[in-house]
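Of the protein chains in this complex, one is absent; all others appear in place.
Right, subunit A next:
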Amino acid sequence: MSRTIVVKNPRTSGKDEDKAQIPSQDELPSGSSGAKTTNQIISEFRALIKDPIKLDEAVNYLYETLVDDAAVGIFIETRQLQKTGSLTALEGTVEETNDMCDLPDCDIFGMSTAEKTAKCCCPNCERMVAAVRFAPHLQTCLGLGRSSSRAALRRLTVSSRSSSTSTGGGQANEKSTDDEDWSLDSRPGKSTKNSRNKGSKKNQKNKLK
């Protein structure tokens, strides 16, 4: 292909902007591989087209050139991607095709359907408890939860009544008053919400006293 760089030349016609024009074109014999004027090109082409065989040849040639250009472009692009490693990055690695798993005790992905319970050892009662139930178990075990406090209170009042000694009782009484306050507060009739003290027992004790 004889594409050449643009050179502005006052002798050229308007169409020529993509072709260099050598002023000494008259010296060149026509039909040589040197630069030609636009008109020469056009006239040559027109002459060519008139012949149907040549026209077919021209059409096929042009088509093939363009298809080859496109194919080579794609090839070079792929090659560059491969060289820079982007091809593997773009396409990724082939994953194992996971066929359907049909074993017993397994779902179709091959994961076992048995319950996976992690067991924890409670530090208080030293029992093996399921991890899911560990926190609630601790609540009741340590006597920190809501209903566990009532259970703890019951136990304490029972134990305080049964063992009503001065040393043990004093402490137990204090505890029981605290617990009584607490339990009183937790009754639906008297709620700490009305007294607006965010559940603190500071003034309650004084009031009751």
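What we mean here is this: a contact is a pair of C-beta atoms (placed from the backbone, for glycine too) under 8 Å apart; a residue touches a chain by one contact, two chains touch by 3 or more; residues count from 1.
Everything below uses one rule, namely that contacts and distances are computed from a predicted model.
Choosing from "Histone deacetylase", "Enhancer of yellow 2 transcription factor", "Response regulatory domain-containing protein" or "Calcium and integrin-binding family member 2", the protein name stored in UniProt for the chain missing from the display reads "Enhancer of yellow 2 transcription factor".
Contact with the omitted chain, checked across A:V59, A:I108, A:L144 or A:V158, is made by A:V59. Of the candidate positions A:I76, A:L144 or A:V158, contact with the unshown chain belongs to A:I76. Looking at subunit A, the residues touching the absent chain are 1-3, 15-16, 18-19, 31, 33, 36, 38, 41-42, 44-46, 48-50, 54-55, 57-72, 74-76, 78-79, 82, 87, 91.
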